[in-house]
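Note that one protein chain is taken out, while the other chains of the complex remain in position.
Which chain is which? They are A, B and C, in the order written, and residues in each are numbered from 1.
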Amino acid sequence: MEENEVIGPKSRDRDIEGNKIYRFLKLNSFDELEMDYTRSYLSPKNYFLPFKEDLVTYSLQDKGWEQEINYTIHPRVIVGMRACDINALLKLDQVMLKSAYPNPYYFARRKNTLIIGLDHEPLEDCFCKSMNSDTAFHGFGMFLTDIGDKYFAAINSDTAFIILNRFDAEEITDEDRLLFKAEKKKIELKFKTQVNITILPELMDLEFESEVWKKWGDKCLSCGTCAMVCPTCYCYGMEEDIDLSITKAVKRRFLYSCNLLDFAAVAGGHNFRPDAGVRLKYRYYHQFRGFMEAFDQSLCVGCNRCGNACLAGINPKAVIDDLIETETK
Amino acid sequence: MKIKIDRPINIEIKHMTRVEGHGDIKIRVENGKLAECVWKIVETPRFFEVMFKGLPIEMAPILASRICGICSISHALASARAIENAMQIEIPEAAQKARVLAKHAETLQSHTLHLFFLIAPDFLNALSVIHVIKSNQRLVELAAMIKGFANNASDLFAGRTTHPVVIKIGGLTQVPRKKQLRELAKDLNVTIPYLWEALDVFKKFELPDFTRETEFVSLKGGDCYPFIGGDLVSSDGVRKKEDEYLAMTNEYLVDFSTSKFTRLSRESFAVGALARFSNNYDLLHPKAKEVAGMLNIKPGDFNPFFHNLAQLVECFHVIYESKDMIAELIDSDTSEFSIPYKPEQCEGVGVVEAPRGILYHYYRLNKDGKIEEADCVIPTSQNHANIYYDLQSFVEKLIAQGKGEEEIGHLAQMLVRAYDPCISCSVH
Amino acid sequence: MKYLGITLERPKIGIFDFTGCEGCQLQIANNEASLKDLFGLVEIVNFREISSERRDDYEIAFVEGSITTDSETARLKKIRKQAKILVAMGACACSGGVNNLRSRFSLPETIKEVYGEHHIDSGPVRKLKDIVPVDIELPGCPVSKNEFEWLVRNLVLGITPQFPTYPVCVECKQRLNSCVVDMGMICLGPITRGGCNAVCPRNRFGCWGCRGPSDEVNFESLMEIHIKRGFSEEQVVERINFFNTFSGIFK
Partner (left out) sequence: MSTKIIQHDINLEPFMSKSPDFNRKSILMQTERSFKSEIINIITLTALEKLFHIRISDHFERENFSFLPGQFVMLHLPGCGEVPISISSSVSNKEYIELCIRKVGKVTGMIHRLEPGAIVGIRGPFGTHFPVQKMTGCDVLLIAGGLGIAPLRSPIYWINEHRSKYRDISIMYGARDPDQVLFDYQFEEWKKIYGLKLLTIVQNAGKNWKGRVGLITDLFKEITIDPENTFAIVCGPPVMFKFVCAHLSDVGIPRHRMFVSLERRMHCGMGKCCRCNVGSTFTCLDGPIFDYWTVMNLKEAI
């Protein structure tokens, strides 16, 4: 605790109905950790892709400048990430590490973070099973499943193993294995929300001009919330700033959202996507179709955070169902 | 043999600088006699009392804070308190403490701004702090650090430095977390030595010698130096309850000013740091008393320029008291910081000591929780009459001393500045 | 001062106030730590609130407050004539701000209420744009000190600044806040221009829209959201009208 920064689910606020609102925040002690949390309002993605991140600092002098780039990241532990969040990271890895121009900032964070995953019973609106993201096999240091009075731990890294040995860990017995299987089964059966994704890429193309987009677009506030809370949305923008003495400059990256008005604006004030509905469509298009084309999987992991956070009530399940319905009509 | 030449003096200062708001000074001396001497408020009124009408009560503190950019926290507090008093609700203890701390932060903020930025240039022969940076850099650094701390504290306890966001009816929207409090406490300990260092600079300033006896009006603290709520007292022996504020202020209109004037037992009275100091000296933090001793100021001193010394004493008071209160808050349960309320038909008064003196807000509400009538009495408007009479007597004294036009103009402005008038606020 | 070999002029700045609380000006003085750099970057020739220096050779004028009297109108016109760039600073200057709340009542009624039969010189509340052309509007009540400095830096570099086009929600998420609408409050964040770093929601307090509309505003949806959560239309409208920043686009 003293040496490493520990991040975990905490609740500070309650919604109107009195339910706790969880967020991944820095823990000051393990007592603050709420292992029985449901779903965090925001995904923990910002611990890998911060909302704002200084990429390069410059010191300016006369005609020129010097640049300083630093990837130093202090090690960090994140406790309680869900399988879908871990899968989301794996998808981000595809973009950030496995494709052209890997992102060293992300790489440094990824390398210096120990992830302790945690299974849970799905909420009413989780559809990660449909997105094949309800279980995680790698991408974590340790993964815990609650089997009654103990946790079943899957270990994936040496560091995690060392940590585990500090607690009174026991060897897994056959009985535990059974309990574990039963628990997994129970979780699997609990999924209520399903989204038919097999036909999605095709559907996206067929329904490109669909009225459905306009209908949902009219509700959309173009506030970018969905992308901000999503564990996989990674679009960003760049900004540069100079200090008041004109001696220091910084290049900064900030996460952006394709739902925001000026996302696709170019020269002469032309905007490729002036309508909220069109922008909404592009977010879904990227999640379910574009990413599929590039990496053979959809970007969405089915956590429904966007649906939960969207004040206007726009959620993938409803939108996709709507699309399917108009398509079959 | 002395030859006395009576040159007519004609001073007209339009929109006096280094004060908050718009005020003019006009002085005319003919045949060696003071013919005219006015302190004229030309600020355009915004009619806040009218703006409040018909608004739901939860908007009151938000709107109230916009009365003044410098003492916005005081206005929000007075406003919330008035409505809470009206509905007879008592806010949780943690919220009470956090509110006082917000108040302290504002007092420190406002006093340092006034002392370092507005007053100090007069004594350092500079037009403004911009020039002081060159001549006396250390002083500006000190100001930056002290005020920086005060800003942080305001951010923490009020949400931001100007126009607070956490003050709501029934308490606060949140109180700082323990960790934040601990960090602030660290910050505070770093700041205290700066204040002492600044004291050495201010000790050297030579204040003009001038006294005009007056009546001091302020809140009276029970067991601590008063900032929020309490009895209203005057040094002439008047003592009233919060809701009898009208008997304390007696507002009246004069034709040369858009701000109202006030009176109590005499032609004018004074509010502010010096009045508070005079009426509540015993309740000051021991360190603050020590500072008062070093500055040679005692209760019952009437030199208006001592106002600034009293402010300095209060800076020490609030910072030391904040230190204790933050420690208390860290050790206490802060989970309760707001209570629910139900609007009803009622009326109430809230009084706080703003940095510039006692501030009253009054509201009458209807049963739907809408404001039907509002009244705000601002410290500076209570001071205007006092400034007005001080100015006359001060200028007369200066004429008698044979001072020239320029010097009179300069000193007259210094006198007005000493009161730290907040004019836009007084007109509101 | 030089930037990539370009010599930067040190622009002369005047800061002026009209009918308002002077909170916006205070924000400028409030950044003590950077005040020295600020004074190095620009030359402040007129700033009544903190300086006795008064010169009229300013190039950039920052103007705070709304306009309510004829003498103010004349003074503003004079400032406009001198300044190459005129910046309306704060909600009062950009939209009239809270001052507009009194426009719900007639002027004679208003004066009588506060001053009785006493004569007071006052007219309707007007924003700067009603009287003179305004080059840049720095939004907020009060303006944010960071944004002010950012604007100054841009002006010194000769760059036309681009204010955020997105709503407060974006920054609210970035600060990891819980949504105050979920917590049962009204919030205008989804329609209000970002840039304030979501100070209000950060402090568990719904946004009041002091910065005016973002580039895309969906009133219908905002209304629907709040009505669904049990607020009345009147409550939302009251909120939207509070700072008057949405006037013109919201009926």
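Methods note: contacts are C-beta pairs under 8 Å (C-beta built on N, C-alpha and C of every residue); 3 or more make two chains touch, one makes a residue touch a chain.
Small disclaimer: the values here were computed from a predicted structure and weren't measured.
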(request) List the displayed chains that the omitted chain touches in the full complex. (result) A, C
(request) May I ask which residue of A:16, A:182, A:238 or A:318 touches the chain that does not appear here? (result) A:238
(request) With the full complex in mind, choose from A:184, A:214, A:251 or A:317 the residue touching the hidden chain. (result) A:251
(message) Touching residues of chain C against the unshown chain: what are they?
(response) 3-6, 157-160, 162
(request) May I ask you to list the residues on chain A that touch the chain which is not drawn? (result) 1-4, 30, 55-56, 58, 60, 63-65, 67, 69-77, 95-97, 99-104, 107-108, 111-112, 114, 159, 162-163, 166, 208, 234-242, 246, 249-251, 256, 258, 263-268, 272-273, 285-286, 289-294
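Criterion: only the chains that are shown with their structure count from here on.
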(request) Determine the shape of the graph in which chains are vertices and touching pairs are edges (line, ring, star, complete, other). (result) line
(request) Please indicate the chain closest to the centre of the assembly, with centres calculated from CA atoms only. (result) C
(request) Would you kindly tell me how far, in whole Å, the mean C-alpha position of chain C lies from that of chain A? (result) 36
(message) Can you compute the centre-to-centre distance for chain A and chain B, using the mean CA position of each chain? Integer Å is fine.
(response) 50
(request) Could you give the separation in Å between the centres of chain B and chain C, each centre being the mean of its C-alpha atoms? (result) 25
(request) Spell out, as numbers or ranges, the residues of chain A touching 2 or more other chains. (result) none
(request) Going through chain B residue by residue, note those that touch at least 2 other chains and give them in order. (result) none
(request) Note which residues of chain C are touching chain A in the complex, please. (result) 1-5, 8, 34, 37-38, 40-41, 149-150, 152-153, 156-157, 165-167, 169-170, 173-174, 176, 178-179, 181-184, 189-191, 204, 214-216, 218, 220-222, 224-225, 229
(request) Over in the complex, which chain C residues touch chain B? Could you list them? (result) 18-27, 29-30, 32-33, 35-36, 39, 44, 47-54, 68-69, 72, 97-99, 101-102, 104-105, 109-111, 113-116, 118-122, 141-142, 199-200, 202-205, 208, 235, 238, 242
(message) Residue numbers of chain B touching chain C in their complex, please.
(response) 15, 17-21, 43-47, 49-51, 53-56, 59, 62-63, 66-70, 72, 113, 117-118, 121, 127-131, 133, 140, 143-145, 147-148, 151, 159-163, 165-166, 168, 173-174, 253, 255, 258, 424-425
